[in-house]
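Scroll down for the structure; my scribbles are underneath it.
Left out: one protein chain. Kept in place: all the others.
Per-chain residue numbering starts at 1, and chain names A and B are given in the order in which the chains are listed.
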Amino acid sequence: MLPRCSALRTNQQGWFIERTLLIRFATLALFTVFVSSCGRTNLVEEATEGKVLLLANGAEPRSCDPHLVQSVGDSNIMRALFEGLVTFHISEDDTAAPGVAERWEPNEDFSVWTFYLREDAKWSNGEPITAHDFAYSYERVLTPELASPYASMLFPLQGAEEFNKGETDDFSTVGVKVIDDRTLELSLIGPMDYFPEVLKHTTWLPVPKETIEKFGKMTDRYTDWQRPGNHVGNGPFVLKSWRINHSLTVEPNSHYWDRETVKLNEIRFIPIPNEYTEERAFRDSRLHYTYTMPNNMIAWYRENQPHLLRTEPYAGSYFYRFNVNEPPMNDPKVRKALTLAIDREAIVKNVTQGGQEPSFGFTPPFKGVYEPPKMVEFNPGKARELLAEAGYPNGEGFPGFQILINTQEAHRTVAETIQAMWKEHLGIDNVTINNQEWKVFQQTLHDLNYEVARSGWIGDYVHPMTFLTMWQTDDTNNETGWSNAEYDRLIREAFEAADPAVRQEKMFAAEKILLDELPIAPIYWYTRVYLLHPDVKNWNPKVLDNRPFKHVDLIDSGPAYQ
Amino acid sequence: MEAIETAPEFAAAEKGSSLGKDAWFRLKKNRLAMICLWVFVAITVLCVGGLPAEKLGLIADPNAINLEDRSVGPSAEYWMGTDHIGRDIFSRILAGGRISLMVGFLATLVSMTIGVVYGSVAGFFGGRLDSVMMRIVDILYALPFMIFVIILTTFFGNKLWLLFIAIGAVEWLTMARIVRGQVMSLKKMEFVEAARSLGLGNWKLIFRHLIPNTLGPVIIYTTLTVPAVMLLESVLSFLGLGVMPPDSSWGTLIKEGADRMLTTPWLLIFPALFFSATLFCLNFLGDGLRDALDPKTSKD
Partner (left out) sequence: MLKFIVSRFFQGLLALFCVLTLTFFLSRFAPGSPYTDEKQIPLHIREQMKEQMGLGDSIVVQWAKSMVDAATGFQGPSWGNSGFSVREVIGQAFPVSISVGLSGLFIALGIGVPAGVLAAAKRNTKIDYSLMSIALLGICLPTFVIGPIFAAIFGFQLQWFSAVGWNQPTDFLLPSLVLGLYYGAYIARLTRSGMLDTLSADFIRTARAKGLPEWRVMIIHALRGGLLPVVNYLGPAFSALITGSFVVESIFGLPGLGTHFINAAKNRDYNLIQGTVCVFAILILTLNFVADLLQAVLNPRLRNVSETAD
């Protein structure tokens, strides 16, 4: 009944105080009258009626440029605004649905892929999308000056790495070939039967050349093309408004080739970094979906409102890194003892409580594709034996060390529990916990200036390779100092193998080495735990948290809480 | 405790030792203040006594995890319940109290001393010196505290004395401004002129006549600084300075409890009770002290 404050980007000129300020003071005077007369509006009910999806989306989006985004939340927005050659299936994780390409075919050994683009694919400004647009986009991602953080996602392309490292500036050396406006041929450095999975990543999304170059050079990062009004995409939705720390709104793209599938009238991505605030917002009917969920409320919801709580597997692994350069962690026996003394079952049951799987390997199992070797277990007896063999019977004389965590309650509780387990099962009682602010933590990790550090890894695509490549010698994400020539060789061979079964074998053998040497202590495999309003339809579990928004629908199903 | 220990010194400096006794006598007549004093002493003794009690096994180890008894409400076994990983809240409050009381008082003492001396010097001398000193205060106000703390911890690691520096660096600023304002208004008063005409030097004037007369606001603001410092301590521990898990402080306990107040309210209620009781006592004690020490009422 009151006009909603739509101050979306109204104060671009800067420091002017909104006129609504006066209105607010007037309301302060009238507030008793107001409160008794009209109450407040219930956003979720209204939103469902208007088919407006209200999504909490973690932190404020850092960018609206698919080649620059990094976080999962930002990628979600990109997937509403852009569409790649292939796109996400409504429910299956390992199936690629046709996107801009209506069909595609690999050569015999999966190293050259040809994509046939649909004729009716258009940018949101009505211009047609051609194979040239994709070639341009890949060139942009790989051009060193753009410094796209995920450029390495394109390295399966022939010559891409060399081009990105500046060894050549001739893009024709990269395996991207425009055969005609509707046909694109991509040549890879090796056989990759799972290439369509890799293609789903945001770095492979096309960007509009004309718009980007209207506002700056191809490689400029901070230009105005990302603003509402300027922004052009090719996804099911277009950018409508963006107010920092308030909301980012998208509406259907009338030029989208599959417009009739799109059911929503609007999606509002609302940044709420605080999980407790999120839960309150949901309870207050301000959201259809929370991004996360406070650990300590899971039990309450499970008991009282189970229909709102969603728990689904997430392709991520939670683990502790050991700095293998530092004694005593340089001794594999010590690392193994510490790993075996962690009671994973107890942690997921009592501490994290979100239905996580205690990990028995590092790579989460991918249904039908890969199952990691079962080598990690809870075995305090064996752990004590190993520790004694390493020269510390009953933990005697074990040098004190620190568990490094970044400041977050969930990490702290897990660390406190593990600290207690090491004390109980191994007799090591001089473990301390040190929490650091996020960026400091990353720097400490990077400088290998730690003993044991909490870590997590979320897959970039649905395939075990995204978990195993990082442990190669000198990979920037290794950060343990661990190096094993045999492991490196197996990963390289897995990469080059044309036969999926052979690749399987190589990956399995490599992970066995990893789990034998244990530069890491796997703890659990992530789940996504969140609250979902019953009005939301066509919302399926996805292991990488990518929701094909074009299928999502809202149908009034009564109040959320019962 | 510092209010009791230091404030009489100021007063004593003014009138000799008899005023200290006078003030104590007047304070003893103030029933509310005395009750507060004893409650406060009791809380302190309880917290400090928690350490030997832990060692003797009379109360649970504050950091002992018991995954069987998670989030248990207050009961005979756990007087104040347990937290989400089964640690005894009563023990954690006592252990946290030792840290919070120490940090609260030491850091407050540091900031009060700096603030009072700095503010009175700026206010008394005025002019250019005042301008420079007060702009420095303004600059310190404006610097980004979070980055300052991050840098402190990276260069020096996590040390307890750093915590006092970090807290001291921010908390004395407002005190300095308040004292400066009081001194500026006091220094034009007749008694200061009189003292000056007796040939008293500037410093003696400041310490014997001006500072004792600012004690009212100083005591009040000091007692208000204690809770602020205790809560600031918990913020700093999130930035990696100060108390590290699994150790607790009242600030971190209250913060954890606030997040969980809907599901396990005892995690908030009991720490908040100790925290509030301490601050109520301190404030009413401060009021009593202020009355007892008021040099103007003592002239009657």
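The rule we apply is simple: a residue touches a chain if its C-beta (ideal position, glycine included) is under 8 Å from a C-beta of that chain, and two chains touch if they have at least 3 such contacts.
All values derive from a computational prediction rather than experimental measurement.
Novice: Among A:Thr277, A:Asn394 or A:Gln562, which residue is in contact with the omitted chain in the full complex?
Specialist: If we include the chain that is not displayed, A:Thr277 is the one touching it.
Novice: Consider the whole complex, including the chain that is not shown, and state which of A:Ala151, A:Ile212, A:Met329 or A:Ile405 touches that chain.
Specialist: Final answer for the missing-chain contact: A:Ala151.
Novice: Which of A:Thr48, A:Asn164, A:Asn253 or A:Asn295 sits in contact with the chain that's absent?
Specialist: Final answer for the missing-chain contact: A:Asn164.
Novice: Going by the touch rule given at the top, which residues of subunit A touch the chain that is not shown?
Specialist: Residue positions of subunit A that touch the missing chain: 2-5, 7, 9, 11-18, 20-21, 23-25, 27-28, 31, 34-35, 39-41, 43, 60, 62-65, 68, 70, 144-149, 151-152, 164-166, 221-227, 243-246, 270, 272-274, 276-277, 280-281, 283-284, 286, 437-440, 442-444, 446, 456, 476-477, 479.
Novice: For subunit B, enumerate the residues touching the unshown chain of the complex.
Specialist: Touch with the absent chain occurs at residues 32, 126-128, 130-131, 134-135, 138-139, 141-144, 146-148, 150-151, 154, 173-174, 177-178, 180-182, 184-185, 188, 216-217, 219-221, 224, 227, 231, 254-255, 258, 261-262, 268, 272, 275-276, 279-280, 283-284, 287, 290-291, 294, 296-297.
The rule is simple: only the chains that are shown with their structure count from here on.
Novice: Hey, how far is the Cα centre of subunit A from the one of subunit B, in Å?
Specialist: The answer is 44 Å.
Novice: Please give the residue numbers of subunit B that touch subunit A in the complex, ascending.
Specialist: Touch residues, subunit B against subunit A: 63-65, 67, 70-71, 84-85, 150, 153-154, 158, 237-240, 244-246, 256, 259-260, 262-264.
Novice: If we count contacts the way the header does, which residues on subunit A are in touch with subunit B in the complex?
Specialist: 276, 294-297, 299-300, 346, 350-351, 407, 409, 412-413, 415-417, 419-420, 432-437, 440
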